[in-house]
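Note that this complex is displayed minus one protein chain, with the remaining chains in position.
Our next item is chain A:
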Amino acid sequence: MVRTLLVRGLLLGLVAGLIAGAFAFAVGEPRVESAIALEEAAAAPAGHADHDHDHDHGAVVSRPVQKAGLFLATGLYGLAVGGIFALVYAGLRGRVGPRSEGGLGLAAAGVAFVAVILVPFMKYPANPPAVGDPETITGRTLLYVVMVLVGLAATAIAVATARQVGAGPWARWAAAVAAFLVPVVAAWLLLPTVDEVPEGFPATLLWEFRLASLGTQLVFWAAFGALFGWACDRAARVPKAAPVAAA
């Protein structure tokens, strides 16, 4: 049973990753291109030959290959995230959340999007190439991971709190939301702010890139949640449908 769920998560994660990749390619790539063009223009006077993060001029990977690599990245991301999701789902099933398989799958995907994507994004939003100091990449990555962990911990606290409050659905929801927001808002306020947008970088391009990036994750989690929920519902129906079909 666990194996079935894991395989389902891996495959549907891969599919959702490729769907998100198509969205990112159509909506996000033009913004990445614009940002790289600005980066190259800024680097050109200083010396064309070598700057840290070569995006072109026969660097490690050429631009067309990087564009194809986008699908590899979102596909592998979907595979890994889908697999982890399925294993966590296997543990949650029948213990917390909606009773129906599809309902739980969809609800869990929605919660995961908020906890793992939206919470870190609000503090450390996505940046296009040319925004961000290469020197600080390790620190920024660590802060980002801390924010993801805060989102996950806040979710666990919210679920535990909701289970303690037994007074009707509204009180449970209010308690869960409050228990979620307290650690999240505290982290938003306490963790250091990263502001590395270069002087004169177009605000519209930055905004459009960030929307495209958040959209990519939204497409992934919506597609994955719907596919995973649908597949679980379908599988749950099979044992009862089979004898009828055989008769």
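Definition applied: contacts are C-beta pairs under 8 Å (C-beta built on N, C-alpha and C of every residue); 3 or more make two chains touch, one makes a residue touch a chain; residues count from 1.
Please note the rule applied: contacts and distances are computed from a predicted model.
Considering only "Short-chain dehydrogenase", "Bcr-type benzoyl-CoA reductase subunit B", "CbtB-domain containing protein" or "Ribose transport system permease protein", the record for the omitted chain gives "CbtB-domain containing protein", by its UniProt protein name. Annotation: of A:Ile19, A:Leu106, A:Ala158 or A:Ala212, A:Ala212 touches the absent chain (contact as defined above). Summary of contacts with the chain left out: across A:Ala44, A:Val61, A:Ala156 or A:Ala171, the touching residue is A:Val61. Not every partner is drawn; the one left out touches chain A at residues 1-3, 6, 21, 24, 28-29, 32, 52-53, 55, 59-61, 65-67, 69-74, 76-77, 79-81, 83-84, 87, 90-91, 93-95, 99-101, 104, 117, 120-121, 124-129, 132, 134, 137-138, 140-141, 144-145, 209, 212-214, 216-217, 233, 236-237, 239-241.
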